[in-house]
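In what follows, a structure is listed as structure tokens, so that the remarks can point back to it.
Left out: one protein chain. Kept in place: all the others.
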């Protein structure tokens, strides 16, 4: 009969400070990266070149490799030109400055890639020495590129697609916050585990504080991410969101930080993907439409990835939650 | 005295929906992959090229590499031919169109592989530029191939052989479902762990539902997969299969999804292999014949992998299970 | 007052069968591999080429690579010779059969390694085609070798040195079985965990059975394998060896299978090493001499790896264990 007063069950081991800045900024970006800037150390010390080159978009990566190749060739071409193109025997491009420079440039590229046709060849002592260095650099650069390409290929990734919105849906006579996810590539994840941490930024007694809560989920662990997974946090009296009014949550101060960890079946390693939902991405009174369907008899189940954001508006049952702050 | 009514102990975190399609189709294929189709995103978005190239059969992989090599060579040969083969000095193949094209083709292959004999060499500006690009592409392609070859080599695999059938065998005065497995390569797995999930598709009150159960195994974890491992699920009152009639199980609606996870001793990583058994692969009243034998004194134990499917028909003792639904 | 009758606490999830062959043969070899032969499948199916090439001794590995290089060169040299060495322009080795074959051989090696000097070059259509294939094969072979070399380099290994013998030493007024181990390379292992399983082969009522027991250790887990670790199994009433007479243990039927798992600090992965001790390697009444010493003030501790097998004979105290079967 007695209405339970929710206990303050906030947690303090999220790694974010209680005075983190949430004034309109998310703690975690939509792509899962932390919205934070590090200062105070030289850029080069703060940079992990390998991390950067591995996470760079594909097109930009290959463009950088091409740029590197051209730059190194121009650099060595300039050296050969400075030494004197007459130290490079053979070749019939012509005697203009441009033709002579291009002869040096093409010789450089033939050396760097270790093609070495030899129709142009180094005859002088200095040109020979430079070519010897360039071929060596070519080999090493190749080693680096091989490593990078392989690293990019094999970087463990979860390839999880999250729904754009989280919904407040009817759930077992009450309500629940729901969002869903699915793997969108031909990978297969098992032992998937989700954790959801809520960050709520409030002004208490004139002081701004960010409190963090670990949200209880209906199902925390899934044996297989074969189909889509709808993650459900029931908005009942055990929920820490219970003690906040709808206005507080909606005022842009709520953020749900989501981590999904799973075991990649093909590569036998653990992969992880993160995202976050802010109050602006919360749809009040809606439920997801099914995103997989039974195919014809004898056929496989079909998962429709384009439907991951499909929801329909529904009325929320008011009964049991009437007195909760989460009611609009 | 009182017959226990089995509690419905079905689980709902398998990742498969309760309305998954089992109309004659398995949930998990024999090779462990999920029997599901993903739609709604462009093919290229859904495809992880690396996953595909790594799981491709060996022959097909090398054929694709060879096809790629030939195609790129033909492509560049066409370019050199278009530029004019006279920009390629040297070579004595002849003056026919075919001979001139082949000269371009061989020059291309010498450039792509960075062999660069130089008996044929690029003399014009354009040919030099194209050759410079081709050698660069050759280097990068090589980097990709090296990565792929290494990735295929090192892909963690369990190399487990499962018996084709699962048997209902006599077991401790009752019965049990049994199947067995063994590693078939010169790898060694330790800390092997098996989980078996039963999917049962039934029509309850005109509605089709798939229920999932986690099956209790006699031994769940093995220190070493040195010999074969017979996995045993006792068909007693604790078994969720207890509440289903033999007809139900046999009507093509039962599927056992098996996952074996283990630690690979040589590579120090966790490997996993999955398979599934349907009711059609259930042999009623049979037991496995031993598949390892004592060798002569002083010698090693011999594991006979060809006997993994060997079983003999036996009578099931009817005593304790007489009243169970699992009785035929 | 009442002498406790030891409970039979044998375990049956070792992965070895209770009718495994121990007639003079170990279950686990000294190097940790399982003493077992697999039959019944074609050799090639049973072989994981990658596993084999990675575990091969270093010298043999490089010899195989050299053999491969020579064989492929001889193979292609034979093809070029068959086509006709006159299709290979240039070269001044001579006109004898040997010189002509060697010209083909050296041309082949220049193609396979993609050196391609070009002083010998393919002129005919067929020679060009073969050379084009050979260079391609060279590139792919190189990719494979790169993968293998890298795989061998990075294969996670524990580099643990075990003492040759296990001792029965005085321990806390009683006795204990002890052996010790240390890492011998400049690697650093943390979170080391040891498990010891005893296999005892007995003839009970005319039937030979192998029983397995998990042995209780004084310390099972060590934070850091900085120094040596002496693993201690107290021979008290809780020990399963309690119920066996000294004669039984000594009759060549006891085997202790040891697994040490740890976290490699530099590579951030889990490594594992196994070994086994048979009764023949048991020294009765001895204790290990210290193998590390305090260096001068301010200096590091010194671990003397050559002393790992150093022990001295000591008398065992007879008191509490007088009535145990483990007494000689």
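Should a chain be cited, it is by its letter among A, B and C, assigned in written order, with residues numbered from 1 in that chain.
The rule we apply is simple: a residue touches a chain if its C-beta (ideal position, glycine included) is under 8 Å from a C-beta of that chain, and two chains touch if they have at least 3 such contacts.
The model shown is predicted, which means the values in this text are computed figures rather than measured ones.
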Touch partners, limited to displayed chains, of the chain removed from view: A, B, C
Sole residue of C:227, C:250 or C:283 that reaches the chain not shown, by the stated touch rule: C:227
Contact set of chain B toward the excluded chain (per top definition): 114, 116-118, 146
Residues of chain A (touch criterion as defined above) contacting the omitted chain: 12-17, 19-21, 23-25, 27, 32-41, 45-48, 50-52, 54-55, 89-90, 110-111, 114-118, 121-125, 128-129, 131-132, 135-136, 138-140, 142-144, 146-148, 150-151, 155-156, 195, 197, 259, 269-272, 274
Chain C, residues in touch with the chain not shown (by the definition above): 65-66, 69, 73, 91-93, 99, 102, 105-106, 109-110, 113-119, 142, 145-146, 149-150, 153-154, 159, 184-188, 190, 192, 219, 221-227, 229, 263, 265-269, 292, 294-295, 297-307
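In the analysis below, only the chains that are shown with their structure count from here on.
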Identified repeat of the B-C interface (over half of residue pairs identical), from A-B or A-C: A-B
Chain centroid nearest the full-protein CA centroid: B
Rotational angle, Cα trace of chain B fitted to chain C, multiple of 5°: 90
Same-residue or different-residue interface between chain A and chain B, half as cut-off: different
Euclidean distance of C-alpha centroids - chain A vs chain C, Å: 40
For chain A paired with chain B, centre-to-centre distance based on mean C-alpha positions, whole Å: 28
Chain B, residues touching no fewer than two other chains: 110, 114-118, 142, 146, 150, 269
